[in-house]
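Taking it in order: structure first as structure tokens, then the write-up.
Left out: one protein chain. Kept in place: all the others.
This part shows chain A:
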Amino acid sequence: MAEMLGYIWHYVYTSFLRYWLKWLIRQATGKCELQRICSGYQQGAARTTKAEHSLRSSKNKVLRGALESSKDKLEQSVDQIIKEKRVQPQKDPMFKDCLHICLLQITGYSGLYISVEDLRKEVFSSENAKHEAMLLKLWDLLMPTVKLESRITKQWGDIGFQGDDPKTDFRGMGMLGLINLVFFSENYTEEARQVLSHANHPKLGYSYAIVGINLTEMAYSLLKSGALKPHFYNTVQSAPELWHFHQLYCYLAYEFDKFWVEEEPESIMQFNQYREKFHNLVQTHLQDPDVSLTLTVHSKN
């Protein structure tokens, strides 16, 4: 019964009340909801999340349509919204830039997911010279003093692949998994080697590369579900790009290792249990409106 009343209330609210309430406030303050969001909240997740919600639940096609517009048409969308909502720029000079940034962040997040998904779907192929070069680069970055004896070798196990040819380990993450591994090793070389040395610990160890691919899956799923929105809204004041996603992977790879070493699991067989625990920890961080999952060590760039 209570549930039923909840549904009715929700229906009444979203279809009538919300509209009239907004109209009343608009008359009183002289500002539309988007203006109030822009002036009332600091730049970041608090503001952008509210703006996204406001646009998505709008009855106006122009406002909802702005969420789907491409990057080069965004300014046009902003002008249309200003016209539609009869905002007077001279009275609210900050509004235009503010809304523009919010829209860059919102549409950029969807765009980022598409780019990430494309890389994930790109299957690692031994016939592709670029793929092969990247794999060998990973070895050189992690094992600068050891020469790889041949392309197919048990040595791959030393950086945590399963067998003597890494190509079968990328699986559902495709090139996204390899690119993340290389990005971490290239931009945080010292940290990556430190993590690898923990992973190669005889008792507390784990398989560096395949755990890395597993953490790529974690990053990917968080992105897909929308859970990473507050992180990107807080840390990128524009449209997030691929390298922002790789940065997030670096955070996960570094922090997971720290977590694993601190927890001292009995053996590698407990991996999924601790992965779940770590995942919950990340999810909790993402509930914080000020969240910023940034690896705080000195990167090379």
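What we mean here is this: contacts are C-beta pairs under 8 Å (C-beta built on N, C-alpha and C of every residue); 3 or more make two chains touch, one makes a residue touch a chain; residues count from 1.
In this text, contacts and distances are computed from a predicted model.
One chain of this complex is left out of the view, and of "phosphatidylinositol N-acetylglucosaminyltransferase", "ADP-ribosylation factor-like protein 3", "Signal peptidase complex catalytic subunit SEC11" or "tRNA-splicing endonuclease subunit Sen34", the protein name its UniProt record gives is "ADP-ribosylation factor-like protein 3". One of A:52, A:169, A:191 or A:257 touches the chain omitted from the figure, and that residue is A:169. One of A:48, A:105 or A:214 touches the chain omitted from the figure, and that residue is A:214.
Listed here are the chain A residues that touch the chain not shown: 157, 162-163, 168-169, 171-173, 177, 206-207, 210-211, 213-214, 216-217, 220-221, 267-273, 275.
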